[in-house]
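A protein chain is absent from this complex, but the other protein chains hold their places.
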Amino acid sequence: MNGYILRKLLAFPAVLLAVSLLTFLAVRMLPGDPARLIAGPEASAEAVAAVHARLGLDQPVGAQYLAFLAHAAEGDLGTSIESRRPVVDELASHLPYTLALGLAAYGLAVGLGVPGGILAAAAPGKPWDRAFSAATILALSLPSFWVGLMAMELFAVRLRWLPLMGAGSASHIVLPALALSLAPMGLIGRMTRAAMIEILRQNYIRTARAKGLEPFAIYVRHALPAASTPIVTIVGLNLGAVIAGTVVTESVFSWPGVGRLLVDAVKYRDYPVIQAVTLVAVVSVVLANLAAEMAIAFLDPRMRRG
Amino acid sequence: MAIPPSLPDRRAVCLAIARSALAAGVAGTLAGCGRGGVRRDAGALTIMQTEGPRAMDPANHTATLTGAILDPMYEGLVRLDAAGAAVPLLATSWQTPDGLTWTFRLRDGVRFHDGAPMDAAAVAQSFQRLIDPRSALAAAGKFKPIIGSVETVGASAVQFRLRKPYADLLTLLSASQASIVSPRAAAAGTLQRVACGTGPYAFVAWASDEYVAQRRSPGYWGRAARTETLRWTWSSEPSVLYMALRTGDADIATPLSPVFSRLAAANPALSLVHSPGTAFFWIALNTRLPPLDDVRVRQALNFATDRAALVAGLLGGFGQPATAPLADRTPFAHPDPTRLRFDPGQARRLLSAAGHGAGLGVAVATQAADEPLAEALQAMWAEVGVALEIRRLEGGVYASEAFAAPRVKVAEGLGGVLASWSSGVAPDLQLRPLFDSASMAPAGANLGFYDDPAVDALIDAAVGSRDPAERRRLYAAVQARIVAAAPAVLLYTRDDLVGARRGVSGLGVRPGGELVVSGAFKA
Partner (left out) sequence: MGGLVRNPSLTLGGLLVGALVLASLFAPVLSAASPLAQDLHHPFGGLSARHPFGTDAFGRDIAARVLYGARYSLLEAGACIGMACTAGTLLGLAAGARGGWFDQAVMWAMDILFAFPGIVLALLALALLGPGLVNMLLAITLFSIPVYARLARNLAMSLGGALYVEAAVAIGASPARVMFAHILPNAAGPIIVQCAASAGSVILTAASLSFLGLGVAPPAPEWGAMMSDGRNYIGAYLAPTLFPGLAMTLAVLGFNLLGEGLRQLLDPFGPIRTRS
């Protein structure tokens, strides 16, 4: 398409490799002996040594990393120490839940934050704008796990409108998605408002107003297309925040996603799972940023020329 | 569908279609969005525990909660009745001339869920895989030291040859881990994930992290269970268990935390079954790590512990302070309230005498669930100048640290391990694994490396004797020695707390908290 995007695309595998190496090394430095954990507390020294050999832990680190890459290419990311299942299976069974929660929360955040921000920017200083600013900064300040717990108490325990925790049915996603969406909603709302205000200040908008164009025409035909770039940037940038947020939210609500998998893996020192989930998280963020950049390149004629 | 040409009919047909579509839509919505979305029919019971099963193989776990899930599907040679006496199950009779050789006559006409016959060969194989020296099964350690060999005597009887006389053999054989498993399944290696026994319920499915489903087995040899399907779920969150009971998502929930047990008892829609349990809590002190190698320090820690306050505050009164190394319920328990009393003054005196008047630090490893207990002790021990450092560990890491060898524990400065244990009503099953020198970690659960040959001898003598009076005398002596040596801070026994919706009957709880639901039903 153009040089900028091409360079970014080519950089992606490099970033991926760098991240995987970093994660790999970090995980190797974790305290404790994974062979001993796998073999169990009552294993003899020979049994532990056998596990060592089987996992290839006695090889030099470089060889281990290459072996890891080779296995990963075949789709084998190792076996979970705690559950004894292949890591790929664990990921496969947990990832859909995180995706569902993330998308739901993200949808809420964008669906409410972007229009709210645009409306606020349309009438700066007026009541809606003031209320919106206050609401968004409050949303940013609320600890998501506390909101989750309070929502549980109100909606699940007292009112019994919604289930408490877990992922049994469609209604189980409501509370976690709400709790998770608050902070990104605030952030996206504020950033959208700021971007819109910036655009509305531009000369060509003032010209359009002076020419007597209807507000609707101004927004839809002039302001929004220009705002699409920063809004896509904002939306793309915040995906990382949503992913980060799922880690805590899933623990609060016992939502069986990869965030909870990661937290448990850290507590159990389940190295293969820590490695795999970290990789997945990083890959998602990088992919999201890449997608955002490509969307921007597509939307913004200035970028197209590279 | 052809619509008739005349107007009124067409309208009627359209209305009919619309009405049925609406009804279908409403029904579908209601079905999908029912509270929790779980269909509950009368022939099903949902049981919620705090932990999922470790395995479907009874020999490959040591967890009470897993035992509860496996109980409807598996049976052993004997089971214990309410009084703790052994009654026939898969064995119809037994005899032993000398306490060393035991012959069991097996029940005829029993088949495993996969159709294989339950015969002497199957029973022998079941135990063979437990006592095989190369066996890596989790429960093997319980049986290997006691059972020397198991042989078939014809097709309907087996003979156990024990390594030494063992009076509590029947109690041992009634444990979940001694269940008889299908030889076909064992050979195929599928037992870990697919259960296959002889019990009133057969395995249907185990969705990891989610549920275990069981269905009444039509070919069961005994009295049929009253409920068609059992569904087991779990959540580590205490609030979830209680809420599930309230909403009806669970018919039975255990173990209920003390806070919610009080609420359940007060809730007219729920009932609370609580019985004195044998879930025993203690801190194993590392007798190899200075200053804990000084008996006065260890005794001081015991005096610094206000057990009554722990039971009041942490258990909500649903428990008993420890007065002996054995739980109250266990036969031959020998209470010693003088030595195991709360006396901070005495604690301080002992610490000064041992040269630690200025205070000392003890690091204790604990699992997340027991952390409140550690936190309460932290404040108590601070009163006498002992700083308790809490090392919170999970799952495999906890097991690894708890069962580490002396060298490792000393190197890491681990002074104690907070642990709990429910071993039913056999005194030997409590004392031997915890206090016998042969059970020193990593081989067994003597996590503090307590080593007293006199105690070893007394334990062996007590389990070898068949005279109750002599056993009482011997066990009293063992417990007195253990309390004097204070290799552990004995804490309390927690009651078994089971919450259920009113209308659920036929529930049982084994000593130790293992739930028995095979006879349960909803009225």
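Things to note:
As written, the chain order gives the labels A and B, with residue 1 at the start of each chain.
The working rule: contacts are C-beta pairs under 8 Å (C-beta built on N, C-alpha and C of every residue); 3 or more make two chains touch, one makes a residue touch a chain.
The shown structure was predicted, so the numbers you read here are calculated from the model rather than taken from an experiment.
Which of A:V51, A:M185, A:L262 or A:A276 touches the hidden chain is settled by the complete complex: it is A:L262.
Only one residue in the set B:I180, B:A300, B:A376 or B:V455 touches the chain that does not appear here, and it is B:A376. Contact with the chain not shown here comes from a single listed residue; of A:A47, A:A72, A:L149 or A:V174, that residue is A:L149. Residue positions on subunit B in contact with the hidden chain: 237-239, 242-243, 257, 259-260, 263, 306, 309-310, 312-314, 368, 371-372, 374-376, 378-380, 382, 389-390, 392, in rising order.
Touch with the hidden chain on the side of subunit A covers residues 15, 18-19, 22-23, 26-27, 29-31, 137-138, 140-146, 149-150, 152-153, 157, 164, 240-241, 243-244, 247-248, 251-252, 262-263, 266-267, 269, 274, 277-278, 281-282, 285-286.
By definition in this document, only the chains that are shown with their structure count from here on.
Subunit A and subunit B have centres, each the mean of its CA atoms, that are 40 Å apart. Remark: subunit B residues 32-38, 136, 141, 208-210, 235-237, 239-240, 243-244, 247, 249, 368, 394-397, 399-400, 402-404, 441-443 touch subunit A in the complex. Of all residues in subunit A, those touching subunit B in their complex are 32, 36-37, 40-42, 81-83, 85, 93, 152, 156-157, 160, 163-166, 168-172, 254, 256, 264, 267-270.
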